[in-house]
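For this view, one protein chain was removed and the others were kept in their places.
Chain IDs A and B follow the sequence of writing; residue 1 opens each chain.
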């Protein structure tokens, strides 16, 4: 079927998408790499000229760099763990015959429609605030001292908020996969006398492996750059406790107006993202018979 | 197993599911009820659930400060515009990948997805400078272009996985030259793939609606979207929880309603090829 003509056509049809994405990636990236070797501060015109590796040394030497790297991985890993396990559990639950399934599904997917700054604001003020947040009231009602979430468990609090936003997405994908498991397969398993745990382990889980892969892949793409939630709630602190790489780049590049160092941080972040991407593709890519 | 389950099991699962669902929904529910309370009641200890004095004042105050309709309209233009533009570019590309795959198709797809991993803050200044020189700062079309580029990889991927499930034989009935191919895509492929296209459209409208970095940094007054709208309420003076809740509710309401009404369509194509 793949005649020469079709192939030419196919290339032509691919071209617009490839070209715009190439420009979108290459131009800003090239400019970022260029800036990363320059002394360039937005607010200090005296800083000019070629910087060599100075900007990179400065960013990697940042006292929070290692912690930011670890936080990035913890944030991605933590949210993935919660959403995949929680999503599987929710998908299994919603797949049961229950009353009000339609409404239930709407309730469960709703957090996905909430924009990140709003999600962060309502968690911060309505829920986690020790004085008038819902959780504070709850703790007081139980006779406990309200927890100051963002001071005591900053990274964990951010993970909770982000996981809340992404849990619906995982649930939806996993639920769709679960529902495609044919009736015969399930019944066959039941006839064999397999108990619930074994059915889950040997029939359902393998069937969902591919969907889990998709969830991990897509969420990782978004989670590596988590920023709005951190900015609105903790501002990367206290100290550097909730600073991830994206926020570190923001702090150096934008807050300190040091474009040279910020760009170097951006390049480092791109490299890290690519390492994660390669690792991810290796680990889960074989599940995607693209 | 569950088909002939007893009523007791069903009750058990129903209670469990409702408990979990309400817990997940509670932050939104709490925001909704708080939006109709007075400021004093919003932070009262012990808290009230339903407003004792039902008030719409918060919405009035919010509207006085920021023009909600303008921001909402910008959000609609940017999210719908960028998704449609994205579909126009993505449908042909996804067709090629699905029906004329080469050895490099998978690599190209992965490369496209990897462009999404570029941290936005790292390229803010380059983009800002480009936008300044092209006079795109604070314009709706400028934002639309950025949103299109950001979401294009996801659009292509979703369409590709959906197209792949369509039997090749149907399409190859027509001969492949340029004009006929275009006809084929428009008259055969698109109608067949409507569920996939619909859910791609919905998902990307949601993603563009909720994007909160470029929409804030590249706009000032004219092209500000609802994410910019909410950022003027994020740390106001004095008692503010009720007003913040009202502003939050206004910001998420359109997309929440869209999501609720279209969730079936959204789910139908939201598989990323995960279902075999």
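Following the convention adopted for this analysis, a contact is a pair of C-beta atoms (placed from the backbone, for glycine too) under 8 Å apart; a residue touches a chain by one contact, two chains touch by 3 or more.
One rule holds in what follows: contacts and distances are computed from a predicted model.
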Identity of the absent chain, which is to be given by its UniProt protein name, from "Menaquinol:cytochrome c reductase iron-sulfur subunit", "Extracellular solute-binding protein", "Outer membrane protein beta-barrel domain-containing protein" or "HupE / UreJ protein": "Extracellular solute-binding protein"
Option from A:6, A:101 or A:257 whose C-beta touches the chain left out: A:257
Residue among A:77, A:100 or A:131 touching the omitted chain: A:131
Hidden-chain contact residue, picked from the options B:32, B:80 or B:253: B:80
For subunit B, residues in touch with the removed chain: 43, 64-66, 77, 80-81, 84-85, 87-88, 124-125, 128-129, 132, 137-141, 144, 186, 216-217, 220-222, 224, 228, 231-240
Interface residues of subunit A (partner: the chain not displayed): 41-47, 58, 61, 63, 129-131, 145-146, 148, 150-152, 234-241, 251-252, 254-258
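Assume only the chains that are shown with their structure count from here on.
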Separation of mean Cα positions, subunit B and subunit A [Å, integer]: 15
Complex interface listing, subunit A residues touching subunit B: 1-3, 5-7, 9-11, 13-14, 16-18, 20-21, 24-25, 27-29, 31-32, 35, 42, 90, 93-100, 104-119, 121-123, 125-127, 131-132, 134, 137, 140-141, 164, 167-168, 172-173, 175-177, 180, 186, 190, 196, 199, 210-211, 213-214, 217-218, 221-222, 224-225, 227-228, 232, 245-246, 249-250, 253-254, 259, 262-263, 265-267, 269-270, 273-274, 276-277, 281, 285, 288, 290
Complex interface listing, subunit B residues touching subunit A: 1-3, 5, 10, 13-14, 16-18, 20-22, 24-28, 30-31, 34, 42-43, 45-47, 89-90, 92-93, 95-97, 99-100, 102, 105-106, 108-110, 112-127, 129-130, 149, 152-154, 156, 160, 168, 172, 176-178, 181, 206, 209-210, 212-213, 226-227, 230-231, 233-234, 241, 244-245, 248, 251-252, 255-256, 258-260, 263, 266-267, 270-276
